[in-house]
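Below is one structure. I have some questions about it.
Shown here is a partial selection of chains from the complex, left in place.
Letters A and B mark the chains in the order given here, with residues in each chain numbered from 1 onward.
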Amino acid sequence: MEEIEKKTGFLPNVFKVLSHRPLEFRAFFAYYSVICNKKTGQLSRADKELIILVTSLANRCSYSVVVHSARYRVFSKNPVLSDQVCINWRKSDLPAREKAMLEFTLISQADDITDDHFKKLEVHGFNQEDAWDIAAISAFYAMSNRLAHFVSLVPNKEFYLMGRTNDVKDIRSEPAAPEI
Amino acid sequence: MEEIEKKTGFLPNVFKVLSHRPLEFRAFFAYYSVICNKKTGQLSRADKELIILVTSLANRCSYSVVVHSARYRVFSKNPVLSDQVCINWRKSDLPAREKAMLEFTLISQADDITDDHFKKLEVHGFNQEDAWDIAAISAFYAMSNRLAHFVSLVPNKEFYLMGRTNDVKDIRSEPAAPEI
């Protein structure tokens, strides 16, 4: 945790909360790491943040919305898109590819997914493995959002302005530390 | 997996599906094991199955409803309660303690949990650590249910009658194999 704090300049609150249960803490981040730090496939870091952001909006999870809005701004180097996504991603300036990915994110969680949904995704260059990655990230945050609700997790103030101005330093420089 | 198959007489379908991604498979079951096989606290095996069952009903996940109905019948040694729970647990013959636990299960996933919810739970002998366990199990199945939807996981036929008649053999005899 010292390492993370050193890298980002502060310790995301999720670390403080989960450290209460060390075994679960380790299992949680081990699983997170397998899913979100996976390097292969068509999903960029910014894509993954978008998937998490839209999942967290659907679950009304304040913590994850603030944190992953910030991370999306950092990875996308775009300071305004995250606000558009938070209000209504369907009317945002996101390209068609990203919108298809987010449409699939939401449907991947529903109980009536069909072959058509996969086909709409493939049009934009995603394959079956990417589809699984989208679903797995989104399902993981279905869990994380609920845990964050349960402990009333509050975002560190630092996240609100992160990626809006020029003083971001480190998240982009190397694979970011895991955060709910 | 051979061991599980030997113990239960068949291999639950979830194992076949997740084995496609060995790293995620291992991380998933490691996390499951930390949460669901934890021995301390007030939650019995039957309690945990009830929590999973009600979570899965809320998420309309056929696979988990069938599997954990079966497991609840086995652990509770009651062949009819699971049917009552599936239709409407609030009107079932479950004792007040179990109903309080299930009420908390559902609220633990919402974004407006308050101290009152914890107090209502404590009346029945649960403490803060039990509350966390309930929330953690329910959150884990919020994820599992979504993964099961995504791969259209179908329950093995064996689960439907398990625990209704007398030919159940092994799940009860020792800590059951992990299953979604």
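As a working rule, a residue touches a chain if its C-beta (ideal position, glycine included) is under 8 Å from a C-beta of that chain, and two chains touch if they have at least 3 such contacts.
Everything numeric here is computed off the predicted structure, so don't read it as measured data.
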{"item": "Size of the entire homomeric complex in copies, 2 being in place", "value": "6"}
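The definition used in the following text is that only the chains that are shown with their structure count from here on.
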{"item": "Whole-Å gap between the CA centroids of chain A and chain B", "value": "27"}
{"item": "Residues on chain B engaged by chain A in the complex (per definition of touch)", "value": "21, 23-24, 27-28, 30-31, 34-35, 59-62, 108-111, 113, 132, 135-136, 138-140, 142-144, 146-147, 149-150, 152"}
